[in-house]
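Missing here: one protein chain of the complex. Every other protein chain is in place.
Then we have chain A:
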Amino acid sequence: MSRPEDTLPPDLYYNDPVSRQYTTSSRIQKIQAQMTHRALQILNLPPSQSSHILDVGSGSGLSGAILTQRGHTWVGMDISASMLAIALQRGTGALPRKRRKLAQDMEMDVEDGIDDKQSNDEDAGDEEVEDEGEEDEIGDDAPCEGDLLLADIGQALPFRPGTFDAAISISAVQWLCQAESSDENDAPTRRLKRFFEALYVCLKRGGKAVMQFYPRNQKERDMVGTAARRAGFGAGFLVDAEGTKAEKVYLVCSVGGEDVTATIEAMEDVEIEGGAVGAGRGREQKGKFGKGEYKKGSKEWIMRKKERMERKGMVVKKNSKYTGRKRKVAF
């Protein structure tokens, strides 16, 4: 089974037949909808607020339909013109409306020789699609309400500071780990750096981003997490169904003011990795961190420093759950 990002860049991979197959596969739709709901749950937006949200890699507009349903206004970015074209077809009746119809289409596509297994979303275990929850019925009959941009998230996010309350991304960030060309400026590290720095700027203070993606290995996951932290985010990973076929990795990023770990810890059945850094640190601190990948003052940084000091035989304060946590400033 090949991973899509190993074969072609997304604008070429999601060409017309693949886009259509990807969009009309009810199975992929269900998994995508579930991940969107999960991302929104992690975002934990104030229930009374109607937010302005960026959808990074908005594809066919499936996540957007859920955002609209929840009363949010969103802007989607995608590098694939044919995926965006499908998003535009929402609400026009051009997309199949019933699941039975969807299943037929999928069979037809298989007969047409399109490998159903080319998508990462297909890697999920069967158990995920068993429950027939109401939330999975994302109507193709609703028009796409969000604004769409044809854009490469590894190039730029063309928004002024503080544009969005939050950002979500479903199955897109792994594309940034691909070199778009042999040009040094297109190297994954450069693309990730540009993306996270721009994302940091266009989110409002206290804003959060939750990004589900498919890292191909630990190194790639670390590379993404490091890029987020270097851009100034407090960032941590939340992993659902870890170690199973249905494993889902969510990168949770916060723009100052909030300890991401605390948010994640409050949730059940999750594994936490990476932890949060930079809680309470503002934009003015951006770019200032010590050697290595840990920001000065962060939990990781403190732990590292303690380790080093202990190794040198110094007496250090015992670690507690409060180690490295943000403390409220008292006036």
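Basically, a residue touches a chain if its C-beta (ideal position, glycine included) is under 8 Å from a C-beta of that chain, and two chains touch if they have at least 3 such contacts; residues count from 1.
Simple rule for what comes next: contacts and distances are computed from a predicted model.
According to its UniProt record, the chain left out of view corresponds to "Trm112p-domain-containing protein" among "Trm112p-domain-containing protein", "NEDD8-activating enzyme E1 catalytic subunit", "[RNA-polymerase]-subunit kinase" or "Cytoplasmic tRNA 2-thiolation protein 1".
The chain not shown here is touched by just one of A:5, A:186 or A:247, and that residue is A:186.
Taking the complete complex into account, A:84 is the one of A:84, A:176, A:192 or A:228 that touches the chain left out. Across A:15, A:163 or A:189, the residue that sits in touch with the chain not pictured is A:163.
Although one chain is not displayed, chain A still touches it through residues 48-52, 71-73, 75, 77, 79, 84, 88, 145, 147-152, 155-156, 158-160, 162-163, 165, 180-181, 183, 185-186, 194, 204.
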